[in-house]
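With one protein chain held back, the other chains of the complex are shown just where they sit.
The letters A, B and C name the chains in turn, as written, and every chain counts its residues from 1.
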């Protein structure tokens, strides 16, 4: 935590790397649009053991970042470079996030993710999943289909775990899962992000100007295409490095 | 623990996911038939890091559940969604279960599992394994073959570890391992579950009406077939997600 | 620890599962010949999560066992079912063994292992490795070749780690590594075990009647052949079980 903030009755919106990068793009756009302020970091030994070199030749460790926006109510945004590399790491990290949310008086968690449908659609389907039946009414007219487990029966990683685990500490939570054609992983799907943002806007009552999204995603896409190459290189480096580590001299 | 219960001289019956889902079906049927009450949960970072979406669009974390039934003696049932994903997690989880059993005055543990014989039989073989030689007499006429390590020489996971590890804390334990043809994993074998329940009935003296088993398993099979697809999807999602996690941007 | 023992100036002889099962056979034979008494167990979550069913239908958890023999000096023997399944588990387990050895006043550790030469020889080579140069003189005429790293440049697992790690706590240690043709893993090599026992006899001054070794190993071989099948089955079960664990219903 780099800045002391004391949000009251806040909503946490989470978008971490995943299929189509739907959540990550959407939350990053929200942060930029609302000019939210960075106030805390999350580091974990369960992230990839690399640093990212930026355009100024500065190395940065992998992290997730919390941003705050003070509106009618307070919003905390969580986005970042990575999710856990190991199954049990997922549990540890998300438990930490929920403990932190509790401390930040979070009363509602909104997570954003994607699911592969294999089809390109101009109007992607948005599925809603909650952590308590009573929330179905609250989120009834926000543009999500609540269709049980017809299409999605499990949600992997933070988008799901944060919703499931927050139930035990009395925080309401909803996951917005948007259909995405299942491009190569590192490709961002702005259409899906737009659909998610429309739902977020309806849930929160915060107006979001989406006209810059396409342009922003286009800008991000350059960097995302680059990171796609990086990603391949990382995986290859990891393999080589793994061998290098086993080198005994 | 959601409800305070104080069982005395109780028997713990365990059926977790495994080959043919023998234990899981059998214990689930027992819970339904005896109208046992849920009273405690077991969560673990060693479970798959997903939530399960139910038919009402509610996300639930992976868990094991304890149920209680007060009869002539008390019965505790343990069943659930998952076993550990890692070898050392198996040890940790089963140690927790045994510590909890000790607290619940469990004097006897019965675990139910399956073994692949590759053959479809109308009368599946039931093999018994105990944690103390002196128990062979006690369980002599309950429909299990005690044939040493002729057919089964090792038992993987909870069905085995709970029996082996409970010895050190002075709890009697028996594992009922039923022959199953070795269908695809997620397929339930009601014949094997029936054979296990007959043994449980003889051990415990609790009469179990098995007439609804076939019907119930048929009902479960729909959901089990569905979960079989899920399972595949989870494994694929995990792969994708693993990559997504290594995505650096 | 099941029996209180207070050895003085004792020697620890270690033979755990490994290539050709050289150490395991040799130490098991020593225990039987010297009628050493079991006095302590070692359990670890890093062992395979299974129980072993014995010929009486009794399930036993995986463990390592310590035996004691009171002679002119005291001998502690360590053998067992398994080594660690994970790299870091190797370090943890061997650190525990060394701490226990320290408590048991162990002044000298002898480990026995095998190395694959790919050739069947009537007179297998025995290579010695110590944890301090000054020990070369002490072990000079015990039937080991001290040839630096010409043939063996690294030793994996307990046979090596116990020797390397004991240096830091001031315990002398030697590893007896015997050439073995590299049969399938679960096959025992009595010739190699015999060669190791000849060296142990020279080091310790304890006469060992080796006439029963061939017969004993033949007896063990039956069980070892059985366990070889088991091993395969375990590996397969683990695979299946791994899937079963990922089953979500």
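Rule of thumb we're sticking to: a contact is a pair of C-beta atoms (placed from the backbone, for glycine too) under 8 Å apart; a residue touches a chain by one contact, two chains touch by 3 or more.
These figures come from a predicted structure and were not determined experimentally.
Novice: Considering the complete complex, identify which of C:26, C:62, C:97 or C:200 is in touch with the unshown chain.
Specialist: Here the residue in touch with the unshown chain is C:62.
Novice: Among C:5, C:142 or C:156, which one touches the chain that has been omitted from the display?
Specialist: C:156
Novice: Tell me which stretches of chain C touch the chain missing from the display.
Specialist: Counting only chain C, the missing chain is touched by 17-19, 21, 24, 48, 50, 52, 62, 81-85, 87-88, 90-92, 116, 128-133, 136, 146-149, 152-157, 160-161, 163-165, 167, 175, 185-186, 223-224, 227, 230-231, 234-235, 238.
Novice: I need the residue numbers on chain A that touch the omitted chain, in ascending order.
Specialist: That gives, for chain A, the contact residues 45-61, 85-86, 89, 226-227, 230, 233-234, 237-238, 240-249.
Note that only the chains that are shown with their structure count from here on.
Novice: Considering chain A as a copy of chain B, what rotation angle in degrees (nearest 5) results from a C-alpha superposition of the former onto the latter?
Specialist: 90
Novice: Can you check how far apart chain A and chain B are, centre to centre, with Cα atoms defining each centre and the answer in Å?
Specialist: Whole-Å distance between the two chain centres: 35.
Novice: Could you say which residues in chain C touch two or more other chains, in rising order?
Specialist: 248
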